[in-house]
Every structure is written in structure tokens, then in C-alpha cells.
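Only a single protein chain was left out; the remaining protein chains are all shown in position.
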Amino acid sequence: MSNQTASSLSSETIELLRRASTATVTMQLLKRGLRNLAISGLRPLNLGATRIVGPAWTLRYIPGREDLNPPPKPGDPENAQRHTVERAPPGSVVVVSTGGELRSGTFGDILVARMKVRGVAGIVTDGAMRDVPVVSTMDIPVFCAGAAAPPSMNWLHPIDVQVPVGCGGVPVFPGDAVIADADGVVIVPNGIAAEVARDAFEQERIETFVALQVKKGKSTTGLYPPNDETRAAYAKWLAAGEPTD
Amino acid sequence: MSNQTASSLSSETIELLRRASTATVTMQLLKRGLRNLAISGLRPLNLGATRIVGPAWTLRYIPGREDLNPPPKPGDPENAQRHTVERAPPGSVVVVSTGGELRSGTFGDILVARMKVRGVAGIVTDGAMRDVPVVSTMDIPVFCAGAAAPPSMNWLHPIDVQVPVGCGGVPVFPGDAVIADADGVVIVPNGIAAEVARDAFEQERIETFVALQVKKGKSTTGLYPPNDETRAAYAKWLAAGEPTD
Amino acid sequence: MSNQTASSLSSETIELLRRASTATVTMQLLKRGLRNLAISGLRPLNLGATRIVGPAWTLRYIPGREDLNPPPKPGDPENAQRHTVERAPPGSVVVVSTGGELRSGTFGDILVARMKVRGVAGIVTDGAMRDVPVVSTMDIPVFCAGAAAPPSMNWLHPIDVQVPVGCGGVPVFPGDAVIADADGVVIVPNGIAAEVARDAFEQERIETFVALQVKKGKSTTGLYPPNDETRAAYAKWLAAGEPTD
Amino acid sequence: MSNQTASSLSSETIELLRRASTATVTMQLLKRGLRNLAISGLRPLNLGATRIVGPAWTLRYIPGREDLNPPPKPGDPENAQRHTVERAPPGSVVVVSTGGELRSGTFGDILVARMKVRGVAGIVTDGAMRDVPVVSTMDIPVFCAGAAAPPSMNWLHPIDVQVPVGCGGVPVFPGDAVIADADGVVIVPNGIAAEVARDAFEQERIETFVALQVKKGKSTTGLYPPNDETRAAYAKWLAAGEPTD
Amino acid sequence: MSNQTASSLSSETIELLRRASTATVTMQLLKRGLRNLAISGLRPLNLGATRIVGPAWTLRYIPGREDLNPPPKPGDPENAQRHTVERAPPGSVVVVSTGGELRSGTFGDILVARMKVRGVAGIVTDGAMRDVPVVSTMDIPVFCAGAAAPPSMNWLHPIDVQVPVGCGGVPVFPGDAVIADADGVVIVPNGIAAEVARDAFEQERIETFVALQVKKGKSTTGLYPPNDETRAAYAKWLAAGEPTD
Partner (left out) sequence: MSNQTASSLSSETIELLRRASTATVTMQLLKRGLRNLAISGLRPLNLGATRIVGPAWTLRYIPGREDLNPPPKPGDPENAQRHTVERAPPGSVVVVSTGGELRSGTFGDILVARMKVRGVAGIVTDGAMRDVPVVSTMDIPVFCAGAAAPPSMNWLHPIDVQVPVGCGGVPVFPGDAVIADADGVVIVPNGIAAEVARDAFEQERIETFVALQVKKGKSTTGLYPPNDETRAAYAKWLAAGEPTD
């Protein structure tokens, strides 16, 4: 009954979003009346790998039941978790809905390593991760709500993939743009990702100029948000060649 | 990927469960190693209508998004919420997964009235209900986690029906038996509903006898759980014709 | 720095709001893009006195400090709590911001009795009430987040009145319309109270008609929200003389 | 290492506390610098049986473990829960520490019935109760944090009795006075119970006078807390024979 | 109605507090009967900048409302947030009351940079910060309850400055001493700041001596808290010249 169709995100959109912070992106969302697209309370496991940009691949768990979730055996049929690990496309961001379960790890080091090898761009879960001593050293960005030693089947049951889900109180549709940094994870609806990316890039650029003025001691009044005078100075600065960083 | 098939619950199973409390049913579940099937924290809106027994019809919401959830207009296509209201079969129990959203009502009085007219056996949501001044007087059992005036589209988006869901931390598959009373709501997996019903009925009967002995002043030691002597006395009492309550 | 000026609510507005439920009012607020004006988690102490309509008088507490909050003595200067009790105007609704403190009662029976005698229309607190055995029998609507025996000075310090406050996560300005029923408490900004009241009254009237049709067995499709056909039938019904309910 | 010895509470102390509300008792505790003796968040199951006064008998649970807590069998050795049920003295108040576990019932109807028959004065738990459909109709006051169908061994393990415990964030020593009404449950340390009872009784009496004046329309200024003039009027009223209420 | 007047903190008091930990300061507060002045749950953004000492400048937000909080435009009148950014005096600590809102950032990098340039000594909020990737690298201590990408106007409305506020459950009056380190943030009431500073300094000095003895293998009995013998040894150690450390 959910009839949205997601376009793929263009490489230009991905590239522009990479140059924008989540703070900037949420201001663009607010300008479009969207106030509920930043997931609260997630943290990156590896402080050296916090940037994620890519389209969402969704995985949905429901709460576990002791008889449904025995320890895994070889020959078990592929479930939604394993389907994700082996099939989420390169470049996609695996977004997991656990209902906030913190007593089981969403994934451990072996499954994360497999996704990394396969080219998954990042992992976002509103639950916990396990094998954090290892995962936190791996070069793949992972955002989660905590650490938990027990395996996923302790209290979670994988149910389906690529359906719309809630993740940390935010709606996520397959194909939505996922963007993350140390402020957390933000979802940009697929249909407006291109325009948000463009406007966010421009906002970043002018705020770089603004931040320079603040460092020089200017008051924020008239500067931020920029009035006509500031915009004129910005245009001049831009024409003179924006610094590369 | 979830390949359970639910049998329908027999009328005998329904009838036996009607005569069992949720407390008794959870003891039967515990005997089968199942400790996570009682939904915590829900309360009945109408204290005169708290008993529910029937097969689960599931409705899943995800968090809302301002652009997806405008106020309803005539001619809107049927969404998962309205599909449930008009199509959940008579005798079924509508079980709603909201992710615990308490800032929007899952249903209001008009939709509940429609489900009541259509023969729905009860409503269970891990979110809030609205129009509680009216719904709490209606003769249909409704269990929820709170009251909230705003309509569902305030912060909820209906997404699909008859998929496995989490409700208040408990896994619910379409066709599972739902049983409720003032202790709350308990889910009995479809595949074991018949045997749980039978054993729960027998447990209720012997506990009726036990309760009578306690009222007469007997110690619970040897009585509860019943030892051989107590079981013999129970058999005699039963043969003599159990009081009609 | 907060330069809103509140008009008084007209008696017509008050009267129309009295005939609307909070559920209806929040639909009107949603139509105006306002999704955050229903206070979650409050309950009425007296189930026979749940309707409140009136302009907000605000009282703000901050957390207490042992040296600032000794037991009261005669001759203590009037603090913001006592100022409210003796001076909130007849017809006003006392809205109290406690930061969600549940270990101290906002008010006890003697202070509530005084406000009742003075004509206060109702009391709303995001904290707890004390002397609930008595207050729950008094004929004044009181909404709170819980009961707590200890006096307010146990962990609260009254600080000022008639400033904008947060109450249960909702902004409340002095003079905003407060409306409550068993769904909880809703705030209507002063500047739109008149139009919301008018539209809510009309919505209530058509929903009365809709509810009648549902009871007769009609499907909600086309009925709710009403399409042209339903609106025509409603107009006819209205012309024929609306039942007094 | 906890070397307090509890005196028994005199019948006079018990009788005086019966005539005081928990609100009054907490004011007396505040006057002695004790701000942390009211248990938050408990509610009475039977609204017609909310008053408790008596000395605490404590029962301590720890979290459960699947292997330690199988379903009960006849012949199981007496554990701390059953010891309490069969041995807590008549007149005592059973105070249970569960660590706030709401997924298992502390006691069900049969065990509560046994305690009632044996003369236990009331039950207070910071966890849940089960068999609420029955227990809520029994003539014994029970305060709890919720209802839960599953038996105690679902997630609780009974460990010992008559040790100091925390109940809902409040320290409770065996022999402390427990007092409850619709405001909740308050603990009075054994060593000051007699003096608190006396002062609370006197406070209740003067507040009865104060409440009468408020109903007649008097301002609370000078009245509450009472200044010399009010105290003189009170003395006169008292001499004239206090109304029986 | 809040008639405290704050003295400015002397440079000696500031200097002594700089040499005391928050742990030591709270022991001094406990000795004065004050148990509620440590804000729980805040963390420093920059682990290399955790020490704050200075007088509180308070900023109060209330919850946001969509119509009150549009994206900012040049020419908007100065609100309480911007007033703080441009006017909180050098050396002051900006203490922000958000009611615990974690879905909006209290401040972002540009406003923090402006406050840093202006000489603000630190920032404390019971809400979230945004632009954490940048702010966490800035040389100004910032304590917050989390990170959130969205701007403050997403769900916050700035209302006033320099009024008494609650911050994380603790009362803060303008001019109170704010002291922070990796244990969190502690408030010292203005009127006792000088004496607390003096006693805390002395306590730090003797605990330095105690810690040395513990490292040498001495038992804590008689040492901590120090008995007469320990105090004599300390006096000797002190006379011999305390290590500068």
C-alpha cells in the first residue's frame, strides 16, 4: 500500500551532500517544513569514520521469541538479516529498525566485515552493535544507540527488507538519502534529495564566509543570517576565489 | 521472508481462552520457555470491557512526515489504517504497531465505531487513542498506552497490514491469538494456541479449587502448586460437581 | 523580549470551545500546521470534572534548593505560588511549569480549595498534585502527571508568574486558550483562538452527523472525511433540525 | 553491617498515623530535613482500599535467570517469597523491592488471598502485580507500579527477607512505619515514628480548621500557615469541640 | 518576585575554584546540606577543554511552535538567544535551560565561535548542541546532553535571559558560580561561593596528601577522612613544602 517509487540518487547529489554537514541539511529541511528527519541519540562507533552519504537499504527486525530465534546453524534458510549482509548494493547505507532494542547486537564484526568488503557505505541502527572492540576499529562508518554483547537472536527477529521503516522515530523509505556526521544521522526524502543537496552546498559555502568574519571579530548581527551587505561581500569573496578548505 | 502460515483458531480454542486469565496463559507460556509475550504498560479504556480473545489482524505505522501526512481529504486513496477499519474480519483483534508514539491517537471514535459495527473483537495499540471521552464508553475493548487528542497523521504514517509486527516489545504475527484482561494483553503464537488453551483451562479449574482452600485458611504449602494430596482432593471436588463460579 | 500581547478570549470563543473536544481542536491546529500543542501524559484527578476552557494564567517553578525552600512560616513574603492562588483571575486556567518534577506536589487541597472559591476555572500541571484523596473529590478540574505526598517546597521553588512557559513540552503564553477533556490538555494560541473555535464547532457538528451514519452501518469511505454527497446529506439533516444530543 | 534495631510501633502511633494523610506526614518529615521518603509512581489497585498503616516487612527480589526460575513444583523448598506469604506477621505491611521490574507480577491472587487471611495489613511493591482482575476487588490495600500477567519467576528471583531494601528509590528498613493513601506510599523511619505521628495528628487538626475557613472564603494569607491570630481562633474552635468531620 | 541579588565572584574565589574538582566542591555543598546542585548527564564536547569556572549568565528557551519559529531572516529582531551571543559578558558561563530538548541544537558553530571571540568562559546546556564536528574541536568548554543536527528553531523558542532557571534539574540563578570538569557541571550559590571555594581548596590540598599515602600502600582507615594522626602528618608535609603539581 506504500506506493512511493524511489529514483536513484545522482552522483552529483551524493557529491554535494558529502560536502554538507547534517546541520546544514536539517536547515534546508526546516525551510521545507520538515522537522522530524534527524535521528536522535545515535553515536558513531569509530570517531575516525563518521561521514556517511548514500541511499537507504532498510532492514526490519521485530522483537524476538525464544522458539523463533535459536542459535544459528549451518543450512538455516537466508533470513532478512543475512539477505541484507549479502545483497545490500555497494554504496547503499543499511538502515536498521529494531524498535530501540539495546539487549541484542544488530550486527557483529564478521557481518560488518562482509558488508564492508561488499562495498556498503555505512550502517545505521536504532539498536545496539556487538563486537564493538573490533567494529570500532574498522574503516566503515557505523552509527548505533549503544553496545551489547549478545547476538541479534537474543531478543530480535529479522523480518523483511526494503520496506519503509521507522528508525529512531524517523520515517525511512528505501532510496531516501542518508547523511551522517558527528551530529548524528539525517534522512532526506528521495524526491527532494537533489534540490536539498544543491541548496545545502550553497549554504555551506556562504557559512564558510560567515565563519571567517566571526573569527575576525565581526558581530553576528547582519552577518548571520546574511543581509544584503554581507551577501555583497560574500559575492566579492567568492569571485576572488573561495579557499579550498 | 517470513514463512509462517497461521491456521485459524478453532472455536473451541477461542472458547477455552475466554475462560482463562492472561495470568494463567502466561504461566502456560513460561512452561514452554516463552517469557516475552505479555505486552507491558497498556491499559483498558473501558473498565467494563476488558476481555479480548481472537486472532490478530496487524496494522503497522511508521513515524510521520509533514508532507506525507496532511489532514485527510475525501477521495484520498485507501491507506493501511482505513483498510483495517473497513476490512479487518469480524472476530479479529486489531493489533497496531506505532513504535510507542504517544503524541498522536491511533484511532478516534468514528473509526472505532465503524470497527465495532463491523464486528471487530477488540483493539490493541502500543500508542495512544483519541476521543477517549467517547471511546471509553463504547462497548468494545480497547487497550492502549495513553490518550492523545491529535489525529493519527499528526506524527504517524500508516504503512501496511497483516505483516509481523512488534507491539510494545512483543512479536505479533497475523493469526496469533490475542488475549486480554485487566492484567494487560498477551500474545499466544498461532501454532501452540490450541494446546495452551486446553492447559490453561485445566489450570484455571484447579486454581479455583486452590483459591477456595486458601479462603478457608489453608497454607499455600503443598496446596499451590498442588502436591499429590491436594490433587486427590481436587479430583474429588471436581467429581462432586464444580461450582458454576 | 517576548512581545506578544494576548487579547482576552471572547465569551463566544469560550462558549464554542466548550462544545468542542480536544480531538477536534487538534485537527483544526493541524490544518494550520501546528503539531505540538497537545500536552502528553496528564490525567484528570476527578473523572467527573474533566472539561476545562479558559485563558492561561502561568506559574513557573524551578528546581528546589534545601536552603531556599524551608517549611513555610506565617509572615513569609508572598511567593509566585501564593500570588497565583490569591490573584489568578476568576475564569482563568492556572498552568504550571514544573519541569516534570514528580517528587513534590504542585498544590495541595487547601490551596486548590482557595482557587476554587476564587473562581479559577481549572488547574494544569506537568508535575504532581498532593492531597489527591481530597482534591480528586473537589468540583474543579485538575490535570496532572501524577500524585505525590510531599509539599511543593520539597523539590520545587516558585519563581514567577505570567511569563511564557513550557508545560509538558508545549509552549504556553499567558492568555492562550486552554482546553481539556479526557484526551488531555490542548493549548490554542491566543491569536487564532477565535477562528479555531468557530471551525471546531462546525467540525463537531458534521462529525455528529457522521457518527450517526456509522452507527447505522455506513462505510467510512466517502463519509469521513465527508465527500460532496455526504455534505449534501449533512446540510439536509442540519436544516431538518440537529438533534440536541 | 546494618545495625539499626527497630522498636515495634505502639498502638498509639499506629492509631495517630491512621488519622493523618501522607501529605501531612511528608510535611513533618520535611521539617526534620527528610526529603526522600515518598515512593513515586505507585498506585492503589483497589480504589476502595487505599489506606495502609503498619510496620514494614521487607522482601527482596533480584533479577531472574532462566535456570534459577523454572515454573514452581510441589516440594520446592520455601523461598523468600513464600516465606513472606506464610510468615509476615499480622498487621505488618509487606514491602517488596523488585528493582522496578514490570514484566513479572510480584504476587498473584492466591498469594495475596493467603496474606489477607493471615492478617497482613497491606502490600507495597515497586514492581507489578498480576491477577489484577481479582486482586483489585479484594479488601486488602495493594500499591504497585503496574499490572503484568506473567508470574514472578518470569523475570524475578526471590532472595531474602527482612533486610533493608530500596523500594521505588526510597530506603526501607524492617520495622519502619509504612503509611499509604491515594497520594502514594510514605516511609517513616522507625526511630521517629512516634513523634511524627503526634505532630502529624496535630497538623491534621489545625488544617481541618484552616480548610473550613477557606471554604468560607478567607484568604490563605495569615491562615496557612497559621499566624498568631489564626492560632487563637483555632484554639477557640478546638475548645468549642472539634466537629467530627 | 525573585529578590536575590548576586554579588560578582571575586578573582580569588574564581582562582580557588579553578584548583578544585567538582567532586570536592560537592562534598563542601553536602557539608552545608545542599544535595541537588550537580547537573546529571551532561558531557563535554571537547575532551581537551573540560574545565569551566565563572558566573552564570542564564538563557531560557521554551518549547517551539511552528508559526513562532520560522527559519531566521536578516532583520529579525534580536531574540534572547542572539542577545546572549552578543551580550553575555566576558568571563561568564552561558547556562541554557531547554527543558531537556534533544531534537534541536541549542547553538551551532557560528554562534559558539562568536561567544568564544567575545570571551565567554564556557557553555552549559541541558539540551543538545549542533555542528558538533566543528564545535568539538574549538577551544571553549561546552557541556551538553547530546548532539542534534537541527537548528534551535526546530523545536525551541528563546524567551528570556538572566532569570533564574532550571538546568538539568538544578536551580541556577544569574551570578551563581558554575564549575565543571569531566564529572559534570556543579552550581555553587552566589552567596556561599567564597567560603565554598576556600574550603574546597583546603580539602583538595589534604586529599593530595591522602592520595600519596594510598599510592604508598596505606589503608584508608584513619587516613580518609583524616584522623588526628593523619592531620599531624599532613601539617608536617605541608610545612615541608607541598609539591607544586
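Going in written order, the chains are labelled A, B, C, D and E, and every chain counts its residues from 1.
Simple rule for what comes next: contacts are C-beta pairs under 8 Å (C-beta built on N, C-alpha and C of every residue); 3 or more make two chains touch, one makes a residue touch a chain.
The model shown is predicted, which means the values in this text are computed figures rather than measured ones.
Enquirer: Which of the chains on display does the removed chain touch in the whole complex?
Expert: Touch partners of the hidden chain, whole complex considered, are A, D, E.
Enquirer: Of A:Pro151, A:Pro189 or A:Pro226, which residue touches the hidden chain?
Expert: A:Pro151
Enquirer: Looking at the whole complex, which of E:Ala23, E:Met138 or E:Ala233 touches the chain that is not displayed?
Expert: The single option touching the absent chain is E:Ala23.
Enquirer: Against the chain that's been left off, what residues of chain A make contact? List them.
Expert: The list for chain A reads 66, 71-76, 78, 82, 85-86, 102-103, 105, 108-111, 113-114, 117, 128, 130-134, 136, 146-151, 153-155.
Enquirer: Residue-wise, where is chain D in contact with the chain that is not depicted?
Expert: 1-2, 32-37, 62-68, 78-80, 83, 99, 155, 157-161, 163-166, 169-172, 189
Enquirer: Tell me where the left-out chain touches chain E, residue by residue.
Expert: Answer for chain E: residues 21-23, 25-27, 29-31, 33, 35, 38, 40-41, 50, 181-184, 186, 207, 210-211, 214-215, 217, 219-222, 224-228, 230 touch the chain left out.
Here is the rule we use: only the chains that are shown with their structure count from here on.
Enquirer: Please pick, from A-B, C-E or B-C, the pair whose interface repeats that of B-D, with more than half of the contact pairs identical by residue number.
Expert: B-C
Enquirer: Where chain C and chain E touch, do the two copies share over half of their residue numbers, giving same, or under half, giving different?
Expert: same
Enquirer: Taking the mean of the CA coordinates per chain, how far is chain C from chain D in Å?
Expert: 32
Enquirer: Measuring centre to centre with CA averages, how many angstrom lie between chain A and chain C?
Expert: Chain A and chain C have C-alpha centres separated by 39 Å.
Enquirer: Could you list the positions in chain C whose residues touch two or more of the other chains?
Expert: Touching at least two other chains: 33, 35, 66, 78, 155.
Enquirer: Once you draw an edge for every pair of touching chains, what topology comes out, line, ring, star, complete or other?
Expert: other
Enquirer: Spell out all pairs of chains that touch, sorted by label.
Expert: Taking the chains two at a time, the touching pairs are A-B, A-E, B-C, B-D, C-D, C-E.
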